[in-house]
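These notes concern the structure reproduced below.
One protein chain omitted, others in place.
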Amino acid sequence: MCGIFGIGGHDDAANLTYLGLYSLQHRGQESAGIATADDEGRFAVKVGMGHVADIFDGEVLRRLPGRRAIGHTRYSTAGASALMNAQPIAVRTSMGTLAVVHNGHLTNAGELRRELERSGSIFQTTSDTEVVLHLMARNPRRDVVESLMVALEQVEGAFSLLLLGEEVLVAARDRHGFRPLLLGDLDGTPCFASESGAFDLLGARIVREVELGEVIALRNGAGAIESHRLCGSTRPTRCIFEHVYFARPDSLLFGESVAEVRRRMGAQLAREQPAAADLVVPVLDSGLLAGLGFSRESGLPLEFGLIRNHYVGRTFIEPKQTIRNFGVKVKLNPVRGVIAGRRVVLVDDSIVRGTTSRKIVQMVREAGAREVHLRISSPPTRWPCYYGMDTPRRTDLIAARCELEEIRQFIGADSLGYLSLEGLLGVVDSPAESFCTACWSGDYRVAPTGGDPAQAPLFPLADDER
Amino acid sequence: MCGIFGIGGHDDAANLTYLGLYSLQHRGQESAGIATADDEGRFAVKVGMGHVADIFDGEVLRRLPGRRAIGHTRYSTAGASALMNAQPIAVRTSMGTLAVVHNGHLTNAGELRRELERSGSIFQTTSDTEVVLHLMARNPRRDVVESLMVALEQVEGAFSLLLLGEEVLVAARDRHGFRPLLLGDLDGTPCFASESGAFDLLGARIVREVELGEVIALRNGAGAIESHRLCGSTRPTRCIFEHVYFARPDSLLFGESVAEVRRRMGAQLAREQPAAADLVVPVLDSGLLAGLGFSRESGLPLEFGLIRNHYVGRTFIEPKQTIRNFGVKVKLNPVRGVIAGRRVVLVDDSIVRGTTSRKIVQMVREAGAREVHLRISSPPTRWPCYYGMDTPRRTDLIAARCELEEIRQFIGADSLGYLSLEGLLGVVDSPAESFCTACWSGDYRVAPTGGDPAQAPLFPLADDER
Amino acid sequence: MCGIFGIGGHDDAANLTYLGLYSLQHRGQESAGIATADDEGRFAVKVGMGHVADIFDGEVLRRLPGRRAIGHTRYSTAGASALMNAQPIAVRTSMGTLAVVHNGHLTNAGELRRELERSGSIFQTTSDTEVVLHLMARNPRRDVVESLMVALEQVEGAFSLLLLGEEVLVAARDRHGFRPLLLGDLDGTPCFASESGAFDLLGARIVREVELGEVIALRNGAGAIESHRLCGSTRPTRCIFEHVYFARPDSLLFGESVAEVRRRMGAQLAREQPAAADLVVPVLDSGLLAGLGFSRESGLPLEFGLIRNHYVGRTFIEPKQTIRNFGVKVKLNPVRGVIAGRRVVLVDDSIVRGTTSRKIVQMVREAGAREVHLRISSPPTRWPCYYGMDTPRRTDLIAARCELEEIRQFIGADSLGYLSLEGLLGVVDSPAESFCTACWSGDYRVAPTGGDPAQAPLFPLADDER
Partner (left out) sequence: MCGIFGIGGHDDAANLTYLGLYSLQHRGQESAGIATADDEGRFAVKVGMGHVADIFDGEVLRRLPGRRAIGHTRYSTAGASALMNAQPIAVRTSMGTLAVVHNGHLTNAGELRRELERSGSIFQTTSDTEVVLHLMARNPRRDVVESLMVALEQVEGAFSLLLLGEEVLVAARDRHGFRPLLLGDLDGTPCFASESGAFDLLGARIVREVELGEVIALRNGAGAIESHRLCGSTRPTRCIFEHVYFARPDSLLFGESVAEVRRRMGAQLAREQPAAADLVVPVLDSGLLAGLGFSRESGLPLEFGLIRNHYVGRTFIEPKQTIRNFGVKVKLNPVRGVIAGRRVVLVDDSIVRGTTSRKIVQMVREAGAREVHLRISSPPTRWPCYYGMDTPRRTDLIAARCELEEIRQFIGADSLGYLSLEGLLGVVDSPAESFCTACWSGDYRVAPTGGDPAQAPLFPLADDER
């Protein structure tokens, strides 16, 4: 997962992009970067490891001049996680300098890389983004926008991307719309962001989603945007897991309020999987809104029986003696007074490997809960994502290996209930078939081909400061 | 405000102290430090600026050997904020090496400093802790514990402190008990912490509060603790603002659950200051539990209409163009879908200067709220704290200058209601007179004397990396 | 200028490469990097900005496993100086992973880049090294060595390079031998270095120079090296400026001792440009050995009238008031007792812009010298270098614009004398025609074509931490 932001024609472009990335930090804190271009087509690029606030300061932003900027914030990547793969990637081609940021995952990237390598391309990263740039360079056109469209018509899978050329800023989204991308307006200046939270911070307004298969070009000097369409029919396949977990609750996603959708998931979960209990405890922060919905629907009171430590995420040192449930305890602490002697419904968004849920249930029991009923506001996660979500291999997904009762026993809950796929799809306004449900159903509308280059990292070990 | 932790006789003393400080980070992130002593009375000390996780790593902890340790985490300090004032302070005296950590504020520190200076003492910090060490050095005793007690009988005000001597670890608390301090037990090893959350993480159990005026000594080799009493009568004057705002909600404080007390404050607030509205929105995170209590009591639904950005706190850069309500927006974002067209009760814990509340109200209005009713779960803050809370000067407290209606107008709310002092004191089980209420009532049971040395910083400018 | 080092088959490959680079630090301190490969063809790469000792530590070296390694240390580069251009560059091609380090400058790089771009290549750096990798990828062969040779036969100019493939380590040198490259032997393990100083530190012995146009391959598992030849006739054109200034004085360069050659230059200078003076003062450190030679030949005593500050090179802050000759004074300080009242011969290796020499002469005069006679142990520098030396544009070379007498007046010396080109060529054992003398004579045996891509930096501003 990643977050992207771009702005096309503002004196404070780098700084606004920094703020945009700041509000997209929940989409990735491994690395971040910004590229800017001035009106003469001169580029400046800065990427770094860590939080956006650790990489950029006033001095660095001053060294990113120009009125157009694109930025990227990146989630931890399997394999060759490293500065090498940090974005934007900027390269020199026969069409001049190009810089790209990308959210998503191309399902035919491995195949395309091998073809490109066979015909003489060299790869310096393992990212899909570099594939797009090679495809553009192999099909140069007078107009960079046309070259990008030719390239994008060769790739399959999920992409929401921003490209900065010497005379143009382009936004593009795949024909399925797996990943979100919005067009905004900041006092007349067009801007783009993965989520509406970025616009809220800047005081920009949402214009609309970048449409499926749409390519929006903003040429230097032009007041208006240009809209193009990629060949082929569109088929909406939006990632509903964005609603379940990934997006900020204050975002408008695919036209709906994330907070509202999550609350409805909790309510539907209460209808499908009721529990004879005394109170509802959300697993913070991701279970908060579903917990609220479950409480409202079930009539069971919402209580904050688990408190989150705000400083989690920094390097951590375990003591010599092993502390029980250490990994979870540094993040969450049970409130004994709320839990002790009560029958507790825990509400969380999903179960991946099952080990964290097991520790939380154990911790809640040790805080004195009489019964623990775990309720999950999405269906069992049984299949890996090929469209940009960072999921483990299938064999590591507990629901791919175990039946419900086995999962319940492993986790140690008195009862376990998942939201049904139908129930989940019923709470969103858009039609069910407009969403990707592959991680639950295995229904991959765009099949991956040619293996996954990210599984064979280029330089596995020491390149983390490149 | 500060957090302190100590442990007396464990092979993993430094590491456990690190974890204890980690769970006390909400009490201060400006600087942190740990001192350890081994059985031969050799000390090691490490202090640094920033979060505890930025200062300590495995390598640093290995260089802090010994089975006894004390640690400190410090809030931002007015004036001479700096590594110079980071704790523990360790010094050499005729009684050997002594290291101290301290939470609180001495009301006669300025007077004592001047006396000590007049008789030839030199001060290298502006902290009260150094005053205590000077008083000890001026009254050396065979027994370090006795010397500490002689010193503490000369000071007035608030202190919860831990002292590490060559052969002893001592915990002491003033006769009013302004600041919390707990005795815990980790599998037979005594430990001390400002809040119970530190024990929860380590799997230690709470034994009891360190009593008012109590001095607990743990001598090397001794299995049991020794309890002493400072001269003079005790008069419980616990800081109830710890319950309102400062402590972790999962802590047991002064014998009561913070989460539960906060919920009751919200409920009482709903009774005292009802509002004709559609929903209750807590100002996260501090207003969460009072908001829940308000919702429960009023019957108005709790909704999360403000979402908190998790990455706040890092250095921040404002763009050239001024963004409306920038300072608040990087922390909180309104959820338009929840708020728009509704009559909203905002619940927060307190108003200090009023500027932040004003921005929040404005932001909620801009997100479409039809009416905004601000409810505060504590009385108007009218007086500065002299017992260790970091409050601005009186003239900066809006409630010290303005009447309720003026405050409402400044903040721009449709209505404004504070919890009454009686109402607040009614929700805690302990008797009303056992709490300090000075910040609301001006009733200072221990009057400050001799001015405040922290107002005249020693080296105001460039010592921040000392 | 750069320094390169490689070793082919040693358990401690990364660490030895680190030490090799350490002893080549005089050839560049802007950035450094090491790539290693293990017997399964897995690569690890680490590059960074600054001194080799700042980039690598025990932990980083442990993350560079494998028995084969190549390393690079880089001089400050005009234009796009940055981590982006740091070496080794490692890429993925149809022949597997390849990593390259390179010392020199290709005279047709600009032309080749444009051709490659036109046919669809993308460039991520401005370095010549990337051109070589593209040429290889465009002409893949079963055997990486063959592919490298095909690529090298297309490039012109100066290169001494090391390439690490999955199954081979290759060293190559251009047919003119502009830049040095030696084959060494460390207890049976072949190794390569720009200068013999690297071998001295490790206790390796010099086997021989890599010959002109030679390509040496060391295949995994093979005990012996394989020697190949690039097509085309060789024509020795070694950079004699390495002898004048660049190489370490303790190195054996092109078969001769640098220290000895420099001393002979000084002696010849004394014969050609005698001075009626009292003493000889070398401009440390570069003028030391020529100064010794001048003193020995002239009979004038050698005196250390200028002392060098050892800590130069770190960031420097000038005071508000301008100190006379500030830039030179932080490096050199005159010894008044040695200089005052005397007629001084200053011996330096070369004059580029003339501004530094002017300050030194002025400073020596202010220290009381009665007369200052400047003697330069090389001819007037009149032409830029196209073979890897970092020289300014022609218009910035004082000797390209001014006659001898004008230079003397600008510098303010009582007399000025350069070593003649014939004199210089006479002191080395190799035939005069085997050296490149272009920077003095303008006789470029390999003419640059197609402009210099380094003049059009890719990302001019903020990429310095990439």
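For reference, chains read A, B and C in written order, and residue numbers begin at 1 within each chain.
One rule holds for everything that comes next: contacts are C-beta pairs under 8 Å (C-beta built on N, C-alpha and C of every residue); 3 or more make two chains touch, one makes a residue touch a chain.
Everything numeric here is computed off the predicted structure, so don't read it as measured data.
Taking every chain of the complex into account, the omitted one touches B, C. Checked against the full complex, the one of C:Glu130, C:Glu167 or C:Asp200 touching the unshown chain is C:Asp200.
Of the candidate positions C:Val45, C:Cys191, C:Ile240 or C:Ala259, contact with the unshown chain belongs to C:Ala259.
Screening C:Met1, C:Val45 or C:Leu61 against the full complex identifies C:Leu61 as the residue touching the chain left out. Remark: the residues of subunit B touching the chain excluded from display are 42-48, 60, 63-65, 83, 89-94, 97-98, 113-114, 117-118, 120-124, 126, 130, 133-134, 137-140, 458-463, 465-466.
By the touch definition given at the top, subunit C reaches the unshown chain through residues 11-12, 15-16, 18-19, 22-23, 25-26, 29, 51, 53-54, 56-58, 61, 197, 200-203, 248-250, 252, 257, 259-260, 285, 288-289, 292, 296, 301-304, 307, 309-311, 314-317, 319-321, 323-324, 329-330, 333-338.
Criterion: only the chains that are shown with their structure count from here on.
Taken as a graph of touching chains, this assembly is arranged as a line, each chain contacting the next along an open chain of partners. Nearest to the overall CA centre, using the mean of each chain's CA atoms, is chain A. Centre to centre, using the average C-alpha position, subunit A and subunit B are separated by 37 Å. Among the residues of subunit A, none is found touching two or more other chains.
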